[in-house]
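Missing here is one protein chain; the remaining ones are kept as they sit in the complex.
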Amino acid sequence: MSAAAETAVSMVGITKRFPGVVANDRVDFEATVGEVHALLGENGAGKTTLSHVLTGLYRADEGRISLYGRPVAFAAPREAIDAGVCMVHQQFRLVERFTVAENLVLGDRRGAGRSFRIDPSAVESQVRDLGERYRLPVDPHARIWQLSVGEQQRVEILNALYQDAKVLILDEPTSVLTPDEAATLFETLRQMAAEGRTVIFISHKLHEVMAVSDRVTVLRAGRLVGTVRTADATPQSLASLMVGRDIETRRRTRGPQSGSADVLKVENLWADGDRGTPALKGVSFTVREGEVVAVAGVAGNGQRELAEAITGLRPCTKGTIRVGDELLDHADPRASFDAGVGYVPEDRLGTGVAPNLPISMNLELRSFRNNSFGPLLRLRRMRASAQDAIDRFEIKTSGTQMQTAQLSGGNLQKVVIAREFSSGKLTVLVAASPTRGLDVAAVETVHSYLLDAAESGTAVLLLSEDLDEILALNDRILVMYEGRLSEVGNRESIEEIGLRMAGGAPGSAPLSGS
Amino acid sequence: MNNSLLIVLIASGVAYGTPLLYAALGELLAERSGVLNLGVEGMMLVGAVMGFWTVQRLHTTTAVALAVAIGVAALAGAVMASIHAFLVITLRASQIVSGLALTIFAGVYGLSSYLGNNLNLADQPASHTFSAFFPSSMQKWPIVGPIVFGQNVLVYVSWACVALISLYLSRTRPGLNLRAVGESPAAADTMGINVTAYRYAHTIVGGAFAGIGGATVTLAITPQWVDGITYGAGWIAIALVIFAFWRPELCLVGAYFFGALEALAPQLQARNIRLGPTVLWTSSLPYVMTILVLVVVSSGTARRRLGAPSALGVAYVREER
Partner (left out) sequence: MRVTVERRLKQPRWLSVAVPVASVVFALLVAALVLVATGHNPLTTYHQLVYAAFLQTGSLGQTLISATPLAFTGLAAAAAFRMKLFNIGAEGQMYMGAITGAAAGLYLGGRGGPSAFVIASMVVAGCAGGVVWALIPGILRAFFKTNEILTSLLLNYVAGYVLTYLIFESESYWRQTKGFNATVFPTGKPLPHNAIWPGWTIHAQGGIAVPLGAGFALLAAVVLWLLYSRTRFGFEARVLGDSDRAARYAGVRVRRKILAVMALSGAIAGLGGASQVGDFSHALDGDPNGLQKQGFGYSGIVVAALARYNPFAVVLVAFLIGGLQNAGNTLQGATFPAGLVGVIQGIILFSALGGELLVRHRIRIGRRATGAAATSPEPAA
C-alpha cells in the first residue's frame, strides 16, 4: 500500500436513527484506494447500518459522503452500483431460480447490458475468466439454488466484479465459509486491493480482521471508537476498543459430573433433507447428563436436519434416537416434548414462535395441553404463567398480549428460552445458532441460560456456526460435514476444527458410519 | 371427414378455448410479476358486457365496431384490474380476499349484471360478430380446414400473443426483469428494477387480456349477452396457469383441451350419442377435470421446482430508507 494513497470513500458525521435507537451517531469513516479496510464491532454496533448508508439502502439523517473527492448522495442501491460501490450482503440478493449468468445479466446496466434482447450465453466466458482470475470458480449454467452457500457468495462477488466495482463492501462474509475457504477469500480480497480497488470488510471476528486488513475502524454502540493501522494493533487492543471492557470469558470451566449417565443417544441416524437426498448419513453420538456438546460446521451440512430429527420435526429413514429410556422412533414433537427435549431453533420467527399471536400463547405453545381442563383451556392460568415467565426472564414487553413479532431479537429469543425452560425439567436442550443476530448483552444472557441448564443436569447440544461461541461453551466439540460427524481431538486447535469442517480427518476416526 | 366428431371437437376446442387462453395469458403475466389476481371471472364478465355494449351502440362498419369493442373490453378489464393492483400493491391488502372482492364486485352478482341490465343488453343478438377469417374454400381442406382456417381473427391474434409473450419472457430484458420481480423482488429492487411499476403494469395488462377473453364470448362464440355468460371460465383460466407451469405455450394446449371438454356436451347431443346420464355429467366435466389436473400438478410440483414464481401472493415491502 503506497504512502500517499488517494481517498476513495469519505463519510463524515453520519447519523442514522430508527424508532427507539440511534444506529449511527456522528460516525466518521474513510477508506483509501488499494486498501482492505475492516469495519469491526460487536453485533449491534452499527457496522451494517453504516454500510447501508454508503450503498444507498438507507438515507442518513445527518452527514456527508464523498466518493473520490466528489460529494454523492445515493437515493437507491442502483445508483451506488452505477457509481462503482457494490455490497455483498449477508442475505444474498440473488434470484434463486435463475442461473449464475442470468443473475449477472440482470444487474448489468452498461454497454451490452442496455440492449432489449438478452443472451445469457454471452456472459458465460466472462464468468469463467473472472472466476479464474479471482479464484472464484463457478459454473455459469448452474442455478443458484443448486449451489452451496459459499458458491453463492462467490456469485455475489463475481457480480460486483462484473460491474467493475471500485469499492466493494462485504458483510460478515466468512460466516458461511470454512477456515480454508476464508483464507482463499482473503487472498482474493488482497488481489482486488492490489488492483486499485477499495475493499471494506465488515466483521466481528478479531483474528480475521488481523489477518486480512490494512486498517481497522472500530465501532461501538453506534459510535466511532477509532481507526488504527492493523500493523500497530493486537487482538487484545482491538478487543478492548471493540467492547470497552473485558470480554465475556465465561467459558465452560466445569465438565459434567463424573459417572453421569448418557442422556441423549443417537445411533446411526439417517434422514433425508428437503430435496429428498440424505442430509444425515449415519450420525452417532451421545451426550451425558450436564454435558455441553458443541457441534461446529458451516451451514448446510446437516445441522438443521439433525436438530429437527431429535426434536421430532423430521422423520428418520434409519437409526435410533434415545432420550433417557425413551425411544423416539417416529417424528412427533409431542413425544419429544414429553421426553423432556427442549428446542431453541435457528429460525426464531419461523419454527420458534407464531409471530402474529400474543406472547402468552407462544409461551404456552408446547404446554397448553397440560394447562387445560379437558378440551377447554385454562385461560387465567395461562395468562398468569405467561406473566410469571416474563418476570423471571426479564422480557421487555408491553404486556402478555403483545404481538410476538414486535419484540426485539433478544427479547424474542428470551420468549423461546422461557418457554422451553418453563415446561418442567429439561432432559435435553437442543440449541441451534441461539445467539445469531443478537447484541452483546443478549448473547451473554443466552449463554448463561445454556450454562445454567447444563449445571442443573440438562444435556445440552449446541449447534453453531460461530467458532468463538463453540470454543467458549463446550465440553466436547463435534464437527458436522456433509451429514457426517467427527469428534475433535484437540479442542484448542482451530486448525483441526477447520480441517474437519472442510471434510478432512486427521488421525482420530470419525464417529459416523460410512 | 371434416364432420367427424374428433375434428369438430378439436375445431370447437380451439374456438371455445380462446377466451380461456386470453384470460390465462393475462393471469400468467400478473402472476409472473408476483401478483395473484383471483378476479379473472369478474374482469372477463365486465369485458364481455362492455364489448357487447360497444358493438350494439356503434353504428359503423363491422371491422371498426369490432376493433373498438375489443379495445373497450380490454380497457374495462384493465380498469377492474387496477383496483386490485392498487389494493394489493400499494395498500398491501390480502391478494386472495381482494381478488374475491373483485369477482363479487364485477361478476355475475355485481357490476357486469348491473351494466347489462341497466343498459338493456339482454335478449338481443350482437349487431356485429366475429366470423371466420379465411374463405370457406380453405375451410373445406381436410383436417386443417376447420381446425386452422375455420377460426376467427381473435383466435389468430391469440396465437400471436402466445408467441410474443413466450419470446418476451425468455429473450428480452424486460422479460428477465419481470421474472426477477416475481421470483425475488428484493434482488430485483437492488438491481434497480422498479418492482412496483412492473407489478402494476403486468396486473393491469392481465386485466386487459381477461377483458378481451370475455368479449370473445359475447362477440364470437355466443353472440349475445346473458348474465354470467362465462360460467366460471375465469376460474378455469386461473387453474390453467398452474396447469401450464406458468408457460404460455402450455396455456395454449390446456385452453384448447378444456375448450374441447366444453364443446363435448352440445356435440354429443347433436349426434344423439348418449354416453351416460345427461347434461349433468358433461356440464360438470370441465370443472371436475380441472380439479383432477390441479391435484396431479400440485402434488408433483412441490418436488419438482418448476412452478410458481416464488414471490407469488406476497406483498413486497422494501426495507426502509
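We just call them A and B in the order they show up, numbering each chain from 1.
Simple rule for what comes next: a residue touches a chain if its C-beta (ideal position, glycine included) is under 8 Å from a C-beta of that chain, and two chains touch if they have at least 3 such contacts.
Here the structure is a predicted model, which is why all the values come from computation and not from measurement.
Touching the missing chain, out of A:304, A:366 or A:447, is residue A:366. Which of B:96, B:167, B:197 or B:270 touches the hidden chain is settled by the complete complex: it is B:96.
Chain A meets the missing chain through residues 15-19, 21, 23, 41-49, 52, 59, 61-62, 90, 311, 313, 332-334, 337, 343, 345, 347, 350-357, 361-362, 364-366, 368-369, 372, 375-377, 379, 398, 402, 406, 408-409, 437, 439. On the side of chain B, touch with the chain left out of the figure occurs at residues 38, 83, 87, 91-94, 96-98, 100-118, 227, 231-232, 235-236, 238-239, 242, 278-280, 283-284, 287-288, 290-291, 294-295, 298-299, 302, 319-321.
To be clear about the criterion, only the chains that are shown with their structure count from here on.
A straight line joining the Cα centres of chain A and chain B is 46 Å long.
Every residue of chain B that touches chain A in the complex is listed here, in rising order: 171-174, 176-177, 179-180, 183-184, 186-193, 303, 305, 310, 319-321. Looking at the complex, you find that chain A touches chain B at residues 57-59, 75-78, 81-82, 93-98, 102-103, 105-107, 109, 115-119, 145, 276.
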